[in-house]
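Yeah, one chain of the complex is gone here, protein chain that is, but the others are all in their spots.
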Amino acid sequence: MTAGVVTAVLLFAIAALALIVRRDLVFKLVALGLVNGSTVLLLVSLPRGIGSRPPIAAGAIPPTAADPFPQAYVLAAIVINFAVLALALVFVMMLVERYHTTDARRLEALIREEREAADAEGEDA
Amino acid sequence: MSRTILLAAVPVIAGYALFQRRRWVAVLGMGLISFLLAVVYALQGAPDVAVAEAAIGAALVTFIYVLAIRRTGRLTVVAPELSGLLFRQQGELTGVESELLGRFAREIGLDLTVRFAPYDEAADTLRRGGADILAGGMVADVPHGGLPTEPYLPTRFYLVAAEGGAGEPMRYRDEERTLRATLSSRGRLELDLVRLLALTRIGLGSAQVAPMDEEAGYVFIVHAGRPDLQDRLNRFLDRLREADELRAMAERHLG
Partner (left out) sequence: MRPIDRLRIAAGALASAGFAAVLLLSIGRGEAGGETAEVIRLTATGAANRVASIVLDIRLYDTLFELFAFSVAVLGVRRFLRRTAGPAVEESLVESHVVRRAAYVLLPPMLVLGAYLACFGHLSPGGGFGGGAVAATGVLLVSVALGADLLAQRFRDERLERLEAVVLVVLLIIALIPAAWSRPLLANLLPPGQPGSLLSAGTIPIYSVLIALKVFAGAWAVVHFFVRHRGEV
């Protein structure tokens, strides 16, 4: 389905841009989730020339059915995306609990300060 | 055809949701997009994928994000309600503390959320981490389970004795609502200035008031795990104190 492919590419572009541009970690994660979604959409929309009925039949499959293979890969991808996104969110939560900000730039600065402080102490000791 | 409409909506929603200010709108957008995609998959002859995407993408993922960012972007304040400092008037939150905290919250880029509760419950909430700040005319005479800021307004204590009241005076730091009743039942209370003013407005009756020697200042109590917040609040208060705004605010609300 060309419409699907185009949408997938657009969605990917927008989400990838947001992933890079936005500084807030939560927005980054949401963008990542949408990148995953765009991939799923792409894989499901790609096969052309095949029909669009579900590939389910007791006898032989009529040619109007959609291709079951990409659906199989994508099913796995959806579940893994959820699990990985959940874990990523957990890490973000842990970061925030420690540094009290979701701003990526501030986080970097804070972590660097901490590391420098630790290094300085290490040298004196 | 309907597929194309649904698909066309997706980048639009994504573009809007990802580039605006509020986090929960982004999460909602993500959930909505997942849902639209699930419908598209169903129409496309991929029902297994559609069910999985709907249940996982639209429901589970959206929910865990919402659960995670529940307290985002909010400065949570818990307090016993006290006229003049932090109270509701005709549905609007007002008072010296409300103005102070409101400006502070805006300055650090958060939304202010105030929850009213009796003192014991409020202090407990702060301790448990259910709030960032404890307010409501707090005086740093006892550890409230958190970090006190510098005082933003001076006060002193008064000994109030109801008629025929005797016995050990209790220092009252709770909400205005139960002030009168507590005075009647306890007989003698030690009140700070604002609470005394509140009591006067409710009606002193034949209670006797005597100023005590003890002076103190109203503070905010910050959650123990947030020394950074305490620090920022102190700096904010210092700045206002130098500009003499604190006194102006007090006069405006307390007269």
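In this document, chain identifiers A and B correspond to the written order of the chains, with residue numbering beginning at 1 in each.
Methods note: contacts are C-beta pairs under 8 Å (C-beta built on N, C-alpha and C of every residue); 3 or more make two chains touch, one makes a residue touch a chain.
For clarity, every value in this text was computed on a predicted model and none was experimentally measured.
Trainee: Who touches the missing chain here, B:P47, B:P80, B:G95 or B:P169?
Mentor: Only one listed residue reaches the unshown chain, and that is B:P47.
Trainee: So which of A:V26, A:V40 or A:L107 would be touching the chain we can't see?
Mentor: Answer from the full complex: A:V26 touches the omitted chain.
Trainee: Based on the whole complex, identify which of B:V10, B:A68 or B:V219 touches the chain you can't see.
Mentor: B:A68
Trainee: What residues on chain A make contact with the chain left out of this view?
Mentor: Chain A touches the missing chain through residues 26, 54-61, 65, 67-69, 71-73, 75-76, 78-80, 82-84, 86-87, 89-94, 96-97, 100, 102.
Trainee: If the hidden chain were put back, which residues of chain B would touch it?
Mentor: With respect to the unshown chain, the touching residues of chain B are 46-52, 55-56, 59-60, 63-64, 67-72, 128-130.
One rule holds for everything that comes next: only the chains that are shown with their structure count from here on.
Trainee: Which integer distance in Å separates the CA centroid of chain A from that of chain B?
Mentor: From the centre of chain A to the centre of chain B is 34 Å.
Trainee: Once bound in the complex, which stretches of chain B touch chain A?
Mentor: For this pair, the touching residues of chain B are 3-4, 7-8, 10-11, 14-15, 17-19, 23, 26-27, 29-30, 33-34, 37, 40-41, 43-49, 52-53, 56-57, 60-61, 64-65, 68-69, 72, 226, 228-229.
Trainee: Which chain A residues qualify as touching chain B in the complex?
Mentor: Its residues touching chain B are 1, 3-4, 6-7, 10-11, 14-15, 18, 21-22, 24, 26-27, 29-31, 33-34, 37, 40-41, 44-45, 51-56, 65-66, 71, 74-75, 78-79, 81-82, 85-86, 89, 92-93, 100, 102.
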